[in-house]
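The other protein chains are all here in position, but one chain of the complex has been omitted.
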Amino acid sequence: MIIQLSTDIDKGSLELILSRIQEIGYKATEVSTQIGGYLVCIGKKDFDIRSVGNLKGVVDIHRVSDDYKLVSRKWKVNPTKIDLGDGVEISEGGLAIMAGPCSIESEEQIEKTVRQLLANDVRIMRGGVYKPRSSPYSFRGLGMDGLKSFYRICKENGIKVITEVMQVSQVDPMHDYVDIYQVGARNSQNFNLLDALGKVDKPVLIKRGLSGTIDELLQSAEYVFSNGNEKLILCERGIRTYEKAYRNTLDLNAVPILKEKSHLPVIVDPSHGIGIRKFVEPMALAGIMCGADGLILEMHETPEKAFSDGQQTLDFNEFEQMISKVRKAFELHKNF
Amino acid sequence: MIIQLSTDIDKGSLELILSRIQEIGYKATEVSTQIGGYLVCIGKKDFDIRSVGNLKGVVDIHRVSDDYKLVSRKWKVNPTKIDLGDGVEISEGGLAIMAGPCSIESEEQIEKTVRQLLANDVRIMRGGVYKPRSSPYSFRGLGMDGLKSFYRICKENGIKVITEVMQVSQVDPMHDYVDIYQVGARNSQNFNLLDALGKVDKPVLIKRGLSGTIDELLQSAEYVFSNGNEKLILCERGIRTYEKAYRNTLDLNAVPILKEKSHLPVIVDPSHGIGIRKFVEPMALAGIMCGADGLILEMHETPEKAFSDGQQTLDFNEFEQMISKVRKAFELHKNF
Amino acid sequence: MIIQLSTDIDKGSLELILSRIQEIGYKATEVSTQIGGYLVCIGKKDFDIRSVGNLKGVVDIHRVSDDYKLVSRKWKVNPTKIDLGDGVEISEGGLAIMAGPCSIESEEQIEKTVRQLLANDVRIMRGGVYKPRSSPYSFRGLGMDGLKSFYRICKENGIKVITEVMQVSQVDPMHDYVDIYQVGARNSQNFNLLDALGKVDKPVLIKRGLSGTIDELLQSAEYVFSNGNEKLILCERGIRTYEKAYRNTLDLNAVPILKEKSHLPVIVDPSHGIGIRKFVEPMALAGIMCGADGLILEMHETPEKAFSDGQQTLDFNEFEQMISKVRKAFELHKNF
Partner (left out) sequence: MIIQLSTDIDKGSLELILSRIQEIGYKATEVSTQIGGYLVCIGKKDFDIRSVGNLKGVVDIHRVSDDYKLVSRKWKVNPTKIDLGDGVEISEGGLAIMAGPCSIESEEQIEKTVRQLLANDVRIMRGGVYKPRSSPYSFRGLGMDGLKSFYRICKENGIKVITEVMQVSQVDPMHDYVDIYQVGARNSQNFNLLDALGKVDKPVLIKRGLSGTIDELLQSAEYVFSNGNEKLILCERGIRTYEKAYRNTLDLNAVPILKEKSHLPVIVDPSHGIGIRKFVEPMALAGIMCGADGLILEMHETPEKAFSDGQQTLDFNEFEQMISKVRKAFELHKNF
């Protein structure tokens, strides 16, 4: 059960609501976000919802049968819109494209990428400065220095930055240099990180776990929301199956299902999803056609020389061709 | 290695080729199909390909490094076209739609379905008369009597019939009453059935196994081809994974990969794939957009009353709306 | 619901029972096996079980909530014992060992294997004469000629024969030359084959499918039983997962679960299960220790030269050492 509170609720009214909930035998969690105040109430007993709904300070009250509550579409029918400023938005009915290299490598690389994005009217750049790597001996990113250059150059050009945060201690230092925090597949159930990201006022994109279920992804988003941050984006990036003909099994079934279960925008990552350069385009188009609100893509001037993930990275030319097709597919889909 | 033989090759020339192959240390399998004659030669030694290529009766010779040979695109770059007659074709660049109920239930049902197909310019009707069911106590189909009505009514209306064959002993009796034999997911590696279907001159659609790999699907097609039947269609219908938010994990990654690996047409089954009625449309659209050559769909006048699979079956109205969108998506994709 | 019928039930009594069941709104399937007669009744309504239980000809009546009925332990608490004659049995509390090559290759090979089995007091020999192979160009077995030699040599030595049957048309010809029919993983849901094996009076060992669930395996056994054959053995042989460090993921969890759900004996196949020769022994020991009633093993005089599956096949010496340990583990487990 979710109780939406009025923004000017006084302490006495809140206490009254909390004591009523306790009487009923429910456990209440207070949630205060950028947008509003909520009580998430967990319990099993049946009771007359009006006995709470009529209390002062209660704006609305919703039963939510899902295990996740705040991210469920059962109480919030209107889709969540993420406003990044400067006219850049991520939301249902829009087409948000994020593109850039797997790893940030140099200022020159950032500048070239930014120019390519601008030329294609793409307003969000991706790029890793902290890289989760299976082997401790692999390149692990340029860190904060890289991020600062990355953010500065993007900001000068009106481009928004999305980059991966790997641990709690990075959240604060990164804060002023990101527009969207990205939580990677391996950290999809790093609950402490999710808690911490619930306490900042920047959007968070959460990738589905390596073999994460759809419900687990929504519960991970619930962690962030229940800590106070409503600015959430979900990302399908492929799951682990027995099939080895491609890198991951991009699971497009997740797109319409997530869109129905949650009010949050859903993004598809075809680069990690299928993991093979020449098949990124068809999977991107398919993602748009089954209802995704955007794409996150790996692009590099010379993929063969990329520090990481070159085999799934588009070159500038491929990117340009793909974006043109993606926009047409989006237009068609919008008119259905 | 595949050696294409001239259609008028004489016995002496063939024997000479076979003995040369044996000398080299390769094992040859003779394949004679509706279209041509081939020798599939398996071996490891390196040799001068011209020593065979120059022999009389040899039209062409191709090295194929894949484990499957005849179905590989490495030797046959041009896509295979399946001609069902009366202007109905399945092939790259086309949009083949097959629709109908999971199970054939009555003549009335067939007639209504046919009218709905005709109204939407769909020329192939699906419908099961032999049903593979997990439980022995479930409805198992109307059998040959049902098939005869099914075929008769379709034929009168210029509609082609696709239906599942479950065992070798059904192949001959069904022959005059099907336009396409369908091999179901559970029989995808029923090698005796595949052998038998290699000996008839009707197209065969092979579904990927419940947890079949892409290579296994191609090898299953190789069974049919190497027994003499080139008229093959591949079908992605969802794989088994840990995720339980939908029935199967429709694996659209398979579409561009199969299209690249093989010259055979590739069809997508979104009904079984995602298994949830309201999500069949987005997955169908996505399938077209990543390059499928057609769709196979479950449709029923009243899905709630269907003998089987009602939960994933479109009603006539939903079907109509979907087909209109699918055609638009196909047109857009064709022009890319 | 399962109704056990008296063996001498007269036609009138049976008809009365059937009409009563129909009145209640249940659908009855008549099952007549080597051991008894049953009515499997499927329905949902609640009713007084005594109204049927008191009828003439009814020995006992059991509610079975599982989807499978006759193979469930919910009605038949006592384990099923498979008697192969000559003192060879497969049953709970026993240790049934089946060993031999993947493929039957020659009479000499059979004779050597038989001697090795006798020397180790193993009474059941496995060996394939019909081989399901992914590629149509691989060795597919010696067929009926091989089987006849196989059976004759074994019979002369008091050894029982288990071999794979791949299709319906093989069931009759093989009948006089097998002691146990084996249904392979790829045919685990070949329902026509299961139907046919329900009509013969020889035991049937059913392997779990490549990615078969435990319930599907039990339903496959239900097919055979409901067609009239109670002599059934279940076999865990590894499932398909994302892990590639071994051939299949031998799923020993299935052993205690199958033992609890069903009264049928459960056999483990560690050779296919893990698929790596040196790890067959630890997995065999583990299988016994979690409650398996026996093992099926690949053994060959010179595994390096085996026609198939050499990489997972024990040589005679390894087999001997393993059997000695397996017997000790079995004795320990029996005394727990």
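In order of appearance the chains are A, B and C, and numbering begins at 1 in each one.
The rule we apply is simple: a contact is a pair of C-beta atoms (placed from the backbone, for glycine too) under 8 Å apart; a residue touches a chain by one contact, two chains touch by 3 or more.
As the structure is a computational prediction, the values presented were derived from the model and not from experiment.
Undergrad: Give the labels of the shown chains that the missing chain contacts, considering the complete complex.
TA: A, B, C
Undergrad: Of the residues A:Leu16, A:Met144 or A:Val168, I need the one that contacts the missing chain.
TA: Checking the options A:Leu16, A:Met144 or A:Val168, the one contacting the hidden chain is A:Val168.
Undergrad: Using the document's definition of touch, tell me which of A:Ile3, A:Ile17, A:Val40 or A:Leu264 contacts the absent chain.
TA: A:Val40
Undergrad: With respect to the chain omitted from the figure, which of C:Ile288, C:Ala306 or C:Ile323 is a touching residue?
TA: Final answer for the missing-chain contact: C:Ile288.
Undergrad: I'm checking contacts with the chain that's been left out. Which of C:Cys154, C:Val224 or C:Ile239 qualifies?
TA: If we include the chain that is not displayed, C:Ile239 is the one touching it.
Undergrad: Contact with the hidden chain only, please: which chain B residues?
TA: 211, 240-242, 244
Undergrad: Spell out the interface residues on chain C facing the chain that's missing from view.
TA: 211, 213-215, 239, 241-246, 249-257, 260, 273-274, 276, 278-279, 282-283, 285-291, 325, 328-329, 332-333, 336
Undergrad: Residues of chain A in contact with the chain that isn't shown?
TA: 27, 29, 40, 42, 67-69, 132-137, 166-169, 186-187, 189-193, 195, 209-211, 215-216, 219, 222-223, 226-227, 240
Convention: only the chains that are shown with their structure count from here on.
Undergrad: Could you please state the distance in Å, as a whole number, between where the Cα atoms of chain A are centred and where those of chain B are centred?
TA: That gives a centre separation of 39 Å.
Undergrad: What whole-number Å value describes the gap between the mean CA coordinates of chain B and chain C?
TA: That gives a centre separation of 33 Å.
Undergrad: Quick check on chain B: which residues sit in contact with 2+ other chains?
TA: 211, 215
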